[in-house]
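Here the complex is missing a single protein chain, while all its other protein chains stay put.
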Amino acid sequence: MTQPSDYPHHQSVQTRWHDNDIYGHVNNVVYYSYFDSVVNRFLIEQGGLDIHQGEVVGFVVESQCRYLKPLAYPETITAGLRVGKLGNSSVRYELALFNARQELCAAGYFVHVFVTKASNTPTPIPERLRHALAALVC
Amino acid sequence: MTQPSDYPHHQSVQTRWHDNDIYGHVNNVVYYSYFDSVVNRFLIEQGGLDIHQGEVVGFVVESQCRYLKPLAYPETITAGLRVGKLGNSSVRYELALFNARQELCAAGYFVHVFVTKASNTPTPIPERLRHALAALVC
Amino acid sequence: MTQPSDYPHHQSVQTRWHDNDIYGHVNNVVYYSYFDSVVNRFLIEQGGLDIHQGEVVGFVVESQCRYLKPLAYPETITAGLRVGKLGNSSVRYELALFNARQELCAAGYFVHVFVTKASNTPTPIPERLRHALAALVC
Partner (left out) sequence: MTQPSDYPHHQSVQTRWHDNDIYGHVNNVVYYSYFDSVVNRFLIEQGGLDIHQGEVVGFVVESQCRYLKPLAYPETITAGLRVGKLGNSSVRYELALFNARQELCAAGYFVHVFVTKASNTPTPIPERLRHALAALVC
């Protein structure tokens, strides 16, 4: 899990001025917003997730990140995404962030449980979404 | 000032999941982070601004934005940048954000006053920076 | 408009670690998130705005801020709020931020146009909301 090719899906992530904190590096919190954005874009574009009107939403129940090398604005990051575990109503996304020299700078994961908006109870992952996610299982 | 060609410098801006607020559009605050990031990247890459070790920093003294059409994640925005006024130690950046159909969605500006870190007093804009900014004066 | 007593409504604003940017001050963008939070909390708590299920939402059409003195984490800020103009479906909020020594550090405004979620067209400000806002007109 130490190079981009270990991950079946990639996205380019653009840093922002205020991703840097007072120490001049991307703040540890911001890494999770990269994870969040990469995954949701995949779910929307590849899995048909409708974040505006859809009946099903993914709630994050756990997340983690290990920070290996600092990132900083301005820099373009390559994010890698794989699915570590695809359950009935939950999925574990595993992500890695690489700098321009393809060095692994951070690795993390988060777990989505899909629920119906109306009842707020877990629901099987919709078929189109599951199909897209299945392609990322390693 | 209603189309990309009215602006001499362009950057592509990537939205993030949490740019959207509870109403499903990019939150009004986030537009300023797009402005901030576009300008600073220009200053760093074209003007040689050193945000880590440099003696000169730009402080924002005023900013404004008008919101014309909503933007939303996931969407790629084109930002246009021009310099409205280039003073001795201050500069007024004028920015516009366009959606994929090239519609003007927001327009704004902010004013930087350059100061020396040590004394915190205004200082003439460094030569290389001024040269880069002069190319954006319309 | 230079002291807290010029504003009929006050809130205490807590800064966060990452409000500071690389220069060690609260980033210019973050001021707008203070404005946003102060106003919406007022609208919810005093005006009965229902941000989750309500039929009426406030869209920001213009905002501005002038930065007078730097703020920095950790610091507790006093925000003052007044209503500059209360129209049929729009309202102009005027805000000021004061540090612990009651010095004016920033002043700004933003304009909400209230629309119905369903049609996305302007709608008269609901009665309870109008009543709360009217008390802040100076």
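In this document, chain identifiers A, B and C correspond to the written order of the chains, with residue numbering beginning at 1 in each.
Note that in this section a contact is a pair of C-beta atoms (placed from the backbone, for glycine too) under 8 Å apart; a residue touches a chain by one contact, two chains touch by 3 or more.
Because the structure is predicted, anything quoted here is derived from the model rather than measured.
K.L.:
Which listed residue (B:Asn20, B:Asn40, B:Ser63 or B:Thr123) would be found touching the missing chain in the intact complex?
P.N.:
Within the whole complex, the residue contacting the unshown chain is B:Asn20.
K.L.:
Which parts of subunit A are in contact with the chain that was left out?
P.N.:
The list for subunit A reads 22-23, 27-30, 32-33, 36, 51-52, 57, 59-67, 70, 110.
K.L.:
For subunit B, which residues reach the chain that was dropped from this view?
P.N.:
Residues of subunit B in touch with the missing chain: 17-18, 20-24, 27, 29-30.
K.L.:
For subunit C, which residues lie in contact with the unshown chain of the complex?
P.N.:
For subunit C, the residues touching the absent chain are 12-18, 20, 24, 33-34, 36-37, 40-41, 44-45, 51-52, 73-74.
Here is the rule we go by: only the chains that are shown with their structure count from here on.
K.L.:
What is the distance in Å between the mean C-alpha positions of subunit B and subunit C?
P.N.:
Distance between chain centres: 23 Å.
K.L.:
What are the residue numbers in subunit A that touch two or more other chains?
P.N.:
Residue numbers touching two or more other chains: 17-18, 20, 24.
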